[in-house]
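Shown here is a partial selection of chains from the complex, left in place.
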Amino acid sequence: MSALKSIKSLVPLLDRVLVQRVKAEAKTASGIFLPETAVKELNEAQVLAVGPGAVDREGKRIVPGVKAGDKVLIPQYGGTPIKVAEEEFHLFRDSEILAKINE
Amino acid sequence: MSALKSIKSLVPLLDRVLVQRVKAEAKTASGIFLPETAVKELNEAQVLAVGPGAVDREGKRIVPGVKAGDKVLIPQYGGTPIKVAEEEFHLFRDSEILAKINE
């Protein structure tokens, strides 16, 4: 039976970064809900958890460039999709994250 | 004749990790058993044994990130399947294990 009850129990290994894509507005300005196919996926994501970093040749950890809570730009494709309780998440390598988004 | 009587006699080499996939519920909440094709495979697995780690360029072992007993998230595809006494197991490289699952 699944041990993965909540996404919070997931601890990424090495340089993996757990993110959740920001959902595009599924409602028009006037409040009408759009059917799901009309909602374009954004490449913005929230960082939920970050691994300890990959290990370099001298055995030292390479500190990841992002941290939990960061808003980031992720590639359109790639990453490993994970589904927990009907919600979708992704694991990316730290070096695949394109940019941070300052607010 | 097969020397492999029990999965316990398998000792992974280098950075290989022996895991067994967690089985999805084959029974509905009301206790009805589902036919096997209706049971979706989960990407959660239990670590059974871990090799001593790969050797880096200076000849030192790279300590694996997981240990026997860990619950882990594994990739959907990949790994080397092993069958012992009708049960299926997989060998993954340590760096292929995606995340640990805390309980």
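Couple of notes before you dig in:
Per-chain numbering from 1; labels A and B assigned in written order.
One rule holds for everything that comes next: a residue touches a chain if its C-beta (ideal position, glycine included) is under 8 Å from a C-beta of that chain, and two chains touch if they have at least 3 such contacts.
These numbers come from a predicted model, not from an experiment.
For this homomeric complex the structure file specifies 7 copies in total, of which 2 are displayed in place.
The criterion applied here is as follows: only the chains that are shown with their structure count from here on.
Between chain A and chain B, the superposing rotation on Cα atoms measures out at 50°, rounded to the nearest 5.
One finds 25 Å separating the Cα centroids of chain A and chain B.
Remark: chain B residues 22-25, 42-44, 56-57, 60, 62, 65-66, 71, 73, 75, 95, 97-103 touch chain A in the complex. Residues of chain A that touch chain B in their complex: 1-4, 9-14, 16, 18, 51, 55, 57, 59, 80, 82, 91.
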